[in-house]
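A single protein chain has been omitted from the complex, and every remaining protein chain is retained in its original position.
Going by the order they are written in, the chains are A and B; count residues from 1 in each one.
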Amino acid sequence: MIHFHDISKTFGTTTVVQNLNLTIDRGEFCVLIGPSGSGKSTILKMINRMVEHSTGEILFAGEGIRTFAPEVLRRRIGYAIQSVGLFPHWTVEDNIATVPRLLKWDAARIDARITALLRLLNLDNARFRNAYPHQLSGGQQQRVGVARALAADPDVLLMDEPFGALDPITRDSLQAEMTRIHAETGKTIVFVTHDMDEALRLATRVVVLNAGSIVQAASPRDLLSNPANDFVRAFLGKDDYGLKLLSVQLVGERMRIVDIPCGPETVRPDDSLRVALSRMLAMKANRIAVFGADGTRDGTVFLEDLVP
Amino acid sequence: MNGDVQVTRRKRDDVIKNRPLMLLAGLIVLGAVGLPFLTYAPNRLVSGQPVPLWVAGKMADLIFLVPGLFLIAGVFIDQTPQLLRALIVAAVLFLSGLLHLAALGAETLAQAGSATASRTSFGSGFWVMAVATALSLADLTARAGLSPVSRVFVGLMAAVPVAAMIFFGHLDAMSIMKEHANKADLFHQAVIRHFVIVISALIPTLLVGVPLGVLAFRSTAVGGPILTVLNIIQTVPSIALFGLLMAPLSALAVMVPALRDLGISGIGLAPAVIALTLYSILPIVRNTSEGLAQVPATVTEAAIGMGMTARQVFWQVAVPLALPVFLAGLRVTVVQAIGLAAVAALVGAGGLGSIMFQGLFSNALDLVLLGALPIIAIAVLADAIFKLVLALSRKTVP
Partner (left out) sequence: MTKAPSATPFERAAMGRFVVGLAAFGLLLVALPYSSPLFAALFPQLDRPLYQQQTFATLVGAHLWLVAVASLMATVIGVGAGIFVTRPMGREFRGLVETLSAMGQTFPPVAVLALTVPIIGFGFWPAFVALALYGVLPISGNTISGLESVSPAAREAAEGIGMTQRQRLMQVELPLVAPIVLAGIRTSVTINIGTAAIASTVGAVSLGSPIIIGLNGNNTAYIVQGAVLVAGLAIVVDLGFNVIATRFLRWRTQ
């Protein structure tokens, strides 16, 4: 879907990105992660030409990005930033309708799309459609920002640290939303963050960057199992590395199909083992019951099974 | 020890509920009993004699003062929202009542002497009471927490009866209205001229100032010098600028007769409009560029990132968000221009200033009022309109 061929970027005398080669496939949730100054935001912004690459070529759906006028390219790509940047003088409805109106969609189609997006982002139509940004909380504003980015049904969604400014609870719920949206819409998402937990939770592929080059690109599980070097290991976090490993493994993979009495807490098969461990510790128990979405008992996870 | 102080303070506060209003009520009482309500002169040559309130009106007419008594009483009553609203109505009624009483008094006095030659004007007591009432209106509306729109409505409620009384000739016995009658055409022309001066200056101001403001926003290298020059112009006193323009303009008119045929010369509209434009450009340039500068960078970034062209970003995002600051600057500009147009009368531009200065030069004080009061009224009205527009537009952008 998106191909970076030998991309470099220089600002004045500083080289921010060098010899980058990266392919982002259709339907991927690709997370770019790295310390400050690693070039991750720059790389993201090169996709929609907010930053122009110095050398090399970037292909978007097979065509060079410079063959389009910038506005045309950007209208095909969704763009959500940390500070959201909602237009304060427009209602939620007008904000979301921005790109569809630029693309001259007819009113009925825009109307229906807004309704669908509000539902997708779990925003109550009656309450929020005609509200102004200043009447919304930070989390609600960011949801509108994501809806706005998705409005014209772009194939690719670019997100630049969108949840960085939110409190942990809101961040957690929005991360869950993103996972769900990705599953439901199958869009290609390129996501920048400096938070490893967020990356591991959301990504289908994590690209670790340092000083403008790719250090390792792998699925979360592979990254944790086989970190390429000490840098990646440090970035993964030495102290809770083991817990992170648990967070990318699911209950369903380790549970035993037995039905014995357990404490009040439960987990689902698609919860992570980290959640299971945390709840077991909270109960001061060495096992926890697993219940499926339909409410039936699927099995039990045992503490001793967590260590492979 | 602190507790004692609070106890005594509470005791005092128990009696007086609204100290500003008490002060103003005191002024009203002073104006009513201590100062002349009207001044009367049997003819123009003699100076006016003070006429106190109780002489000016018959006993029955003094009923119009009752709202004033209620206003004074309001100082001692709990300031509930209902009371405040009632007091606001009382103040409005009292203001009109004062004017009505003055009119009645003037008519009575005119009948006593010669109707045409006698001169009855507002005394200091009238002015003190009227101003104190107007200020109490301001204080009460602020206390009542009225929205800006409601406040404009209250202002209208106060102004409409006054305007009606003037318009329908109720105040014709007052000397100021007699002056007006004497110079009705002149006055009419002066008002129109005043508007012409202001609007003639506003058009080039906006045509030049707004693009300059956008330019100044886009490039500080260009904007810096522009603002410096405009600031220097702003520092120069208006009459000096008018004066300094006269010599070159009259020289120009001599050299290029075509200009003189157009009416451009050293005196009159030309120096006035040019100077007004020069003064007005600064607030417009400054507020245009500041308005654009305060559009949040993240909003602009989001707009570009979504695929708006630079033009679309400017017109759909930057301009609406810069508008409140721009309008604030336009408001200052218009009010300033109304005042400057009054000074322009000195260089022969006409307008209400000419009536005012004629009064000053010939010691005809009613003429001074006839010129000055409308100028103030127009300035206040323009300001109120702008405030209303700003308040209405602020609904969307907090």
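Convention: contacts are C-beta pairs under 8 Å (C-beta built on N, C-alpha and C of every residue); 3 or more make two chains touch, one makes a residue touch a chain.
What you are looking at is a predicted structure, and each value in this text was computed from that prediction instead of being measured.
J.: Since one chain is left out of the picture, which of the remaining chains does it touch in the full complex?
T.: Contacts of the omitted chain with visible chains: B.
J.: From the list B:Ile239, B:Leu259 or B:Val319, which touches the chain that is not on show?
T.: Residue touching the absent chain, from the options given: B:Ile239.
J.: Consider the whole complex, including the chain that is not shown, and state which of B:Pro20, B:Pro161 or B:Gly268 touches that chain.
T.: Answer from the full complex: B:Pro20 touches the omitted chain.
J.: Can you say which of B:Val29, B:Leu215, B:Leu259 or B:Leu365 touches the chain missing from this structure?
T.: Considering the complete complex, B:Leu365 is the one touching the chain left out.
J.: Using the touch definition up top, pick the residue from B:Val51, B:Ile197, B:Ile304 or B:Ala342 that touches the left-out chain.
T.: B:Ala342
J.: Considering the whole complex, not just the chains shown, which residues of subunit B touch the missing one?
T.: Residues of subunit B in contact with the hidden chain: 18-20, 23, 124, 135, 138-139, 142-143, 232, 235-241, 243-244, 246-247, 250, 266, 335, 338-340, 342-343, 346-347, 353, 356-357, 359-361, 363, 365, 368-369, 371-373, 375-376, 379-380, 383.
Note that in this section only the chains that are shown with their structure count from here on.
J.: Where the centres are mean C-alpha positions, what is the separation of subunit A from subunit B, in Å?
T.: Once rounded, the distance between the two centres reads 58 Å.
J.: Can you tell me which positions in subunit B touch subunit A when the two form their complex?
T.: The touching residues are 296, 298-309, 312, 317, 320-321, 396-398.
J.: Residue numbers of subunit A touching subunit B in their complex, please.
T.: Touch residues, subunit A against subunit B: 48, 50, 70-77, 79, 81, 83-89, 98-99, 102, 132, 134, 145, 148-149.
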